[in-house]
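Yeah, one chain of the complex is gone here, protein chain that is, but the others are all in their spots.
== subunit A ==
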Amino acid sequence: MSDVVDNPANAMKQDRSLLSFAVPLTALLGAILGFVGGQAVNQPLAGFIGGAIVGGAIAYVAGTVLADQRTTGRWAAVGVCAVIGLIAGGIAGIVSGILAGAVLGWVGYWLASGDYRRGVPPYSTSGQVLWHNTFLFICGLIFFFLIAPIMVIIPLSFNAENFFTFTPEMLSLDPEGYSLKHYRDFFNNSDWQLAMRNSLIIAPFATLIAVSLGTLAAIGLSQSDIPGRQAIMAILISPMIVPLIISATGMFFFYSALGNWLEANLGFSQELSGYIKVILAHGALGVPFVIITVTATLVGFDKSLTRASANLGAGPVRTFFKVQMPLILPGVISGGLFAFITSFDEVVVVLFVGAAAQKTLPWQMFIGLREQISPTILAVATILVCISIALLTTVELLRRRSEKMRGMSPG
């Protein structure tokens, strides 16, 4: 960069491109942000013009006076926008002002300093640069659309009202508008606690069944001398392919008969047989996930290792636990994780197969949404999102650690 600035002709060019490129683009972005912000206080036009001026000014300053003090410049942008936000819309205005300032400051420097060309080779045409950044932008949008719907529920779950609504108090960041009452309700309400307990009973048992059966099936199916291998595989993974409602209808009649038999002949209580039915049904739903992930890891498994192990005198069981299992463990764990999540998230089958005594969290959420739209559902959803993130992170860390300990590089 420095050799470009040293050359006066280049500096001139840089200056022109600043006025014809970075300033108008940042001004446009500022105008859009100002328009949106102005809409909130019923002054869209003033917001549009003000935003354009502020955006252009930020880019100009970023390209000239504060070109080398990037941090100062960006904080200044944040500060200016926060003050404008405060004048226009109070506390909520400050927050949106800070956000807008951060975005404008970043974009202003990004465009003015030429960083937008950094990801592409220096000889690229402007078309290629444009495409590269558009591509990144589309990727960003995809992430946004995946994550934003989940993010919306988190602030809503702290709503002080009993409705799924961003109240005016919430939008003006008034502490009165927020409360933990839906979380309290979740932990005090016996229905939710029953559902939580049931989910924590059913999912681990279903996972255990799915992992043991699925792993064995995958190992068996990886032998090339099994007759009708494709057909067996197709049948085993069918619960994943057949629409869930069809599996559930079939399971309803099948497991009802099984439950009646258990109660009549083995003297099981209705509650116990209910749990057994749901656990078996969820186990069956989880098997395909384990088979698929374990089969995938078995592809990279060197068969000669089992022969070597047999050569050294280990029996098949010992070979399985000491040689094969450690090597396919990542596949088993991720399959188990899928099986767990399948059972934990599942609502259709449990509604058909289970009775009210076996209601799980998704059941309670589903029924709750239908009959009593209560933000407690959002509180539960927030908790579940946190659990899922924690679970995935833990498993991933454990997997990396075990791979490192065995001297394998991750991935």
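To be clear about the criterion, a residue touches a chain if its C-beta (ideal position, glycine included) is under 8 Å from a C-beta of that chain, and two chains touch if they have at least 3 such contacts; residues count from 1.
Here is the rule we use: contacts and distances are computed from a predicted model.
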Missing subunit (named according to UniProt) among the choices "Extracellular solute-binding protein", "Polyamine ABC transporter permease", "Fe-S cluster assembly ATPase SufC" or "Succinate dehydrogenase": "Extracellular solute-binding protein"
Which residue of A:85, A:239, A:259 or A:286 touches the chain not shown here: A:259
Contact partner of the left-out chain, one of A:65, A:180, A:356 or A:392: A:356
Residue touching the undisplayed chain, where the options are A:152, A:308, A:373 or A:390: A:373
Residues in subunit A touching the chain absent from view: 161-165, 191, 194, 252-253, 256-257, 259-260, 270-271, 274, 355-357, 359, 367-368, 370-373
